[in-house]
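Of the protein chains in this complex, all but one are displayed in their positions.
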Amino acid sequence: METLKVGVIGLRIGRQHLKNFEECPEAEVVALCDIDEARLEELLKERPGIKGFTDYNKMLKMRELQAVSVALPNYLHCPVTLAALKAGKHVLCEKPMAMNAAEAEQMKSTAEGLGLTLMMRFNMRFGATGATLKPLIEAGVLGEVYHVTTTYTRRDGYPKPGGWFGQKSKSGGGPLIDLGVHRIDLALWLIGYPKPVSAMGNVYDLLARRKLAGVDFDCEDFAAAMIRFETGCTMYVTASWDGHQPVRRELSMRIYGTEGSVFERDGQLTLCRKEHGVPTVSTLDQQKPTETEQDHFVRCVLEGLQPGPTAEHGVIVMKILDAIYESAQTGREARIR
Amino acid sequence: METLKVGVIGLRIGRQHLKNFEECPEAEVVALCDIDEARLEELLKERPGIKGFTDYNKMLKMRELQAVSVALPNYLHCPVTLAALKAGKHVLCEKPMAMNAAEAEQMKSTAEGLGLTLMMRFNMRFGATGATLKPLIEAGVLGEVYHVTTTYTRRDGYPKPGGWFGQKSKSGGGPLIDLGVHRIDLALWLIGYPKPVSAMGNVYDLLARRKLAGVDFDCEDFAAAMIRFETGCTMYVTASWDGHQPVRRELSMRIYGTEGSVFERDGQLTLCRKEHGVPTVSTLDQQKPTETEQDHFVRCVLEGLQPGPTAEHGVIVMKILDAIYESAQTGREARIR
Amino acid sequence: METLKVGVIGLRIGRQHLKNFEECPEAEVVALCDIDEARLEELLKERPGIKGFTDYNKMLKMRELQAVSVALPNYLHCPVTLAALKAGKHVLCEKPMAMNAAEAEQMKSTAEGLGLTLMMRFNMRFGATGATLKPLIEAGVLGEVYHVTTTYTRRDGYPKPGGWFGQKSKSGGGPLIDLGVHRIDLALWLIGYPKPVSAMGNVYDLLARRKLAGVDFDCEDFAAAMIRFETGCTMYVTASWDGHQPVRRELSMRIYGTEGSVFERDGQLTLCRKEHGVPTVSTLDQQKPTETEQDHFVRCVLEGLQPGPTAEHGVIVMKILDAIYESAQTGREARIR
Amino acid sequence: METLKVGVIGLRIGRQHLKNFEECPEAEVVALCDIDEARLEELLKERPGIKGFTDYNKMLKMRELQAVSVALPNYLHCPVTLAALKAGKHVLCEKPMAMNAAEAEQMKSTAEGLGLTLMMRFNMRFGATGATLKPLIEAGVLGEVYHVTTTYTRRDGYPKPGGWFGQKSKSGGGPLIDLGVHRIDLALWLIGYPKPVSAMGNVYDLLARRKLAGVDFDCEDFAAAMIRFETGCTMYVTASWDGHQPVRRELSMRIYGTEGSVFERDGQLTLCRKEHGVPTVSTLDQQKPTETEQDHFVRCVLEGLQPGPTAEHGVIVMKILDAIYESAQTGREARIR
Amino acid sequence: METLKVGVIGLRIGRQHLKNFEECPEAEVVALCDIDEARLEELLKERPGIKGFTDYNKMLKMRELQAVSVALPNYLHCPVTLAALKAGKHVLCEKPMAMNAAEAEQMKSTAEGLGLTLMMRFNMRFGATGATLKPLIEAGVLGEVYHVTTTYTRRDGYPKPGGWFGQKSKSGGGPLIDLGVHRIDLALWLIGYPKPVSAMGNVYDLLARRKLAGVDFDCEDFAAAMIRFETGCTMYVTASWDGHQPVRRELSMRIYGTEGSVFERDGQLTLCRKEHGVPTVSTLDQQKPTETEQDHFVRCVLEGLQPGPTAEHGVIVMKILDAIYESAQTGREARIR
Partner (left out) sequence: METLKVGVIGLRIGRQHLKNFEECPEAEVVALCDIDEARLEELLKERPGIKGFTDYNKMLKMRELQAVSVALPNYLHCPVTLAALKAGKHVLCEKPMAMNAAEAEQMKSTAEGLGLTLMMRFNMRFGATGATLKPLIEAGVLGEVYHVTTTYTRRDGYPKPGGWFGQKSKSGGGPLIDLGVHRIDLALWLIGYPKPVSAMGNVYDLLARRKLAGVDFDCEDFAAAMIRFETGCTMYVTASWDGHQPVRRELSMRIYGTEGSVFERDGQLTLCRKEHGVPTVSTLDQQKPTETEQDHFVRCVLEGLQPGPTAEHGVIVMKILDAIYESAQTGREARIR
């Protein structure tokens, strides 16, 4: 069996990339990179054959290295991905794709120009909710979809105060770009990625301002927006790191279609239809996913396939995020091109 | 005790107006009006002292008549209210205030010019949800409110097919103007009626088009919109007469504030806060309202008070509805002045 | 509108027949009959135009009478139905059809010979469970049905001790013929009335023997049987008037098919399927029936249609009951021809 | 303390036998046997003192070996048990006892003739349900038992496709002989093993035929039957490897008696009685079993006692299974001698 | 059938006495008495044959009157009962028996001296809880009872502010004498009325003091006490008209015995036992009472039987109440003789 030789750049969330690659029979991890030497050493010492780097540019010079995972803070997604592509490596890039759509488009066109695979790590597609809903929706159980809501809100769920997550210059924004990005991609993927035309919304930092006084934090704590698609379909999205709510974390989604609607609530899936004149409310049995996002990336590179979460999708999501942040600032709808 | 002599114009939903007036010790019903003679006679025969009319213009000539309820199809709210005001009668007008904001403003200015009371019948304010939440919110339990959602959706809940409800020229629209109007007023009233500046949304008739083929129906069956207020606060609203959902009727509302959030679900009220460092989730005991909307109208007229649901409020809600319908048509945000 | 002139014979359960006929716009009740004069008079005095009889033979001589309901103790179903048919009247006969299949077949052939309608009052078909499941099953949601269970069991639910219900010579048996008859017909109707070929089971009176010592009672209190159909399909049925169980009354049914199974429990309906690879468990919204059994009878007679619950169905159910009682007595399987 | 020297033949399910023997202070495992050398070696390498065999005949020649567990595919239960007995070893045999009652009787008479212990591994008796119900039923809380139902059904729960489980020549049948056997023994043991006189039922492979096309599979996927006992008591049994149902696995049982009934549902136990005139519904606290089936076997051999699950019980269960399969084939009741 | 000629004195709660007497075939109401003429007239005008009085002394002079219900404010129970007894009438007296034990004993000895029936209206004994528990406890399911708790607490459940209930000189006290009296009698009756020897407790008016400022109110709003019986058994009792609690009304009771315990919660009854080594938790089916307290009184008088709720029981309960109030005042245990 042919295997893909991969490396991981950034070993915080990248630790999960590493683990998944190690469980994938078609991948072989040959290099790891992190600027924190201690973190790097800890992982290397149990993995004798793997090379370690604190400078990703050096790592990218490894001949046998065929592909890399970019698992760095958001502001590094673009430069490191570009460097990797230019070094001839396929790239699996953490979400969000970049700091903004302009960066994302540059990444996309670079990959296309070089004929390399650039896949977004939208890992929610590879969870049980996606595995259960996708075949049903593709089979047409919802008919034509006209409205969607999607939510990912936390109570008192800020990332570590003082870290890069809360600094807009490094993260690009708060819960919208951190959590909302997942939910927007999942919903769009399920309904076939219609083209967005505009967004209107707002972001707030009223709770953060009080709680995090004195901390280096200039992101929103809550975001809400409405997105309109070319098809006329609309989507309401909310994301937060904080807010008064009954549970610590709420993940929910509603998709309204002409033949049926789906209601998701923390992984519980309900399908509402009218069958032969009888309204039915169906609980869906959660299906186990068949591959991880790493499995998928490796398989697509090896077989020369387009991966599910394309750079195109990454760009579309970034455009939506840009538009929402723009609308929040101008107080007006933002158009998406 | 002084009493107010009232009449009711339109005896379908007006039957409820009548009943409430009859239970109000300070009101005396002296006249009823409906173009359907049978319906009128049925009510008059048990009420010997009351005069009946099939022409509201004749009724408005009654000297002793001091106030009227206008409980007619939407397109008649404006002309009949104007006629009543011009005849010197105080008016309690059914929701929605009119077919559009222009009509509504004319009604408002006429009443003001004549020094007469014009109250909107936003009766949801007079239910248990309002009676329970209003004192708490007024006492500040939510702090500063920044986001609101409000929903009134039905499954297979069209008004009688073929009737005026489904004809846009008589109703002004579908579930948004019929049901959404209630929820928008209730939410705005609870949070202090901030000034709306724009709306973006869409309306759909995908289910109705199939089910009601052959019926005189040109309204939406589902509407969704985002409204932005001068304060920066945003509101997400949905309303429908049809749609696939687990229950026949869903009424829900969320109000997010800096000190607390309220979640309403079909009358169940939950208040989420952080008290002395401990997140608390409180079920609120439903409070009995102290007066009906008719009691309130009568009391305000007799005591020369401004009623709670003012013409001003009616106008604001109509502007929001106008903006949502406009946005649905243009595919762009609509500004509200 | 043409109406059907009907009479009711037997005014205990017949009171419900009467009520239903009175609410049916196409029926006109012209005669009532009961041997208990007081009971008869009580009903007649509020119904001035209706004739009363204590002898059904006299009633059957009424020219204008076109149809009768037979609502008498079981042992009278056959003789009175025969008399009515011979007098040229259409007949709606209470369940069970008769004391045994031989009587039932005589009733059926008499009606056929005279070209008159003979409908069985299997009223469970006209309830919400039937109204909900029938369209779904007819549309094929279950695929091929291979096994069915049906239950109607009571705890301490004997009919009035000492009455005809407990005397086998008048009732034909206990809960099996009283309650089981309903459930067997309902299940068979839903799955398309396959032809039964054999039954094996037993009946018991262990609880009744203790509790009803000294009372005129010689029926079973519990029955359980397995029925085999020509298609290979099997059915498990239980019925009781008494037994230790968690609830006072249990009504349940399971229908196993290749494409789906239905589970009924006290009116709650669940449909289990595998759709596009995903197991779904659907709660069905209870549908309101569109006509009562009396409406159906009247409509079928007036329009010359075969009613749903035919004499043929009545005969099949009686054959099954005969076979179960025979098996209980012989300790061996009983064949059904 | 005297110990029993035991061996295990077959190390798939036999791995559980091994584990239980190892936790039993009175047993000493001295030999293991499996035709798969790798599987055997894996277990032996952590157990230095134990001898390994790939040929059970060789193992049976070990002098010090006193008893063996036979944990092989069903078609080997009889020949291997006979060989073991003839070699003078006591035998603990996996369920089902054999391929049919004839084999089972030969095993039983051989053991009796040689004065050796032959115990069936009906391990459900040694679970919490048995430990809780047995003392209550023995104390008479149910009075006289007259009807029993028992169920073990799975949704999409086939054993590994292509293996011996699905080949009738090796397994003797499908879920009835695999799962039903457990439930039938458990129910019979609880009610005192009445003598069966006949069975009627059917087996189906409608779902398997579709799903497992191309796989070596000729067993049923669902079985349903009614069994009659000499006492007049009846038992309804179902077992399946597949079928549309709300849960992946349903285990249930009902036992109806004159003084009380027991309802089991996935281990939850409810006892319904009438006490001093008051119906009571009691939840039973699950009792921890006091010994495993291996403990029991070892203790009985060492103390010269008859084990609970006797060869006699194994034979009775096989007769019932034979009769159900016969009835399924002939379409008629099968008598049991 | 012989009937008992009865009268009712006091027509507030007495209205329920009247209703019960009217439904009792063995009673004939011949006289009614109330100082409020309007209230009296309203009841008399629909009851032509019954005599009305505003002065109970006059009523007591009626020859044919055999028995009276005393349904007056607490401070009148003693004088009116004494007057009635002296007039030769049997008496059914509302709870509490009197203002204190001294009065109660006088009533008891007077009735005994005159050979007349004096029954306490402890109507909780005649409800479903009593009807269900009494036969079970009498049959010994609890064994020896050693501890009891009983509670009747309300949230914001004051009797009409300003009425006699809140004036200690007319009521004798607050919720303890109003509500606690019911629960104490019920519990004592169920466990066989052991002899109390002491009580310790306290009463509070902390909430009432704030809420009812300005109202004529000098009773407690909450009471809690421990009572000790000669048998060593102890009882914890609480009663309130106000207090912060999750529900508007809590009624609960626990009875701990050597063979079983009973837990009551708002009418839900649970019996906990250990049967044949297995802990069982049984839900009890609520039994319908067979007679009302009025039926019981009438039957006992007519048949010359001692009624269940004797004057003796009334005296014991009054002694307990006296002791609790005394302990509250002294801050020390009060002995009961």
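For reference, chains read A, B, C, D and E in written order, and residue numbers begin at 1 within each chain.
The criterion applied here is as follows: contacts are C-beta pairs under 8 Å (C-beta built on N, C-alpha and C of every residue); 3 or more make two chains touch, one makes a residue touch a chain.
These numbers come from a predicted model, not from an experiment.
Though it is not drawn, the left-out chain touches B, E in the full complex.
Among the residues B:I13, B:V247 or B:L284, only B:L284 touches the chain that is left out of the figure. Chain B residues in contact with the hidden partner, per the touch definition given at the top, are 132, 135-136, 138-139, 141, 271, 275-285, 287.
What chain E contributes to its contact with the hidden chain is residues 144, 146-147, 155-156, 197-198, 200-202, 204, 206-207, 210, 222, 224-226, 228, 232, 234, 236, 238, 243-246, 256-261, 263, 270, 272-274, 279, 281, 331-333.
Basically, only the chains that are shown with their structure count from here on.
Over half of the residue numbers at the chain D-chain E interface are used by both copies of the sequence. Relative orientation of chain B with respect to chain D corresponds to a rotation of 180°, obtained by superposing CA atoms and rounded to a multiple of 5.
For the pair chain C and chain E, the distance between C-alpha centroids works out to 51 Å. In chain E, no residue reaches two or more other chains under the touch definition. Taken as a graph of touching chains, this assembly forms an open line, each chain in contact only with its neighbours along the path.
Listed by label, the pairs of touching chains are A-B, A-C, C-D, D-E.
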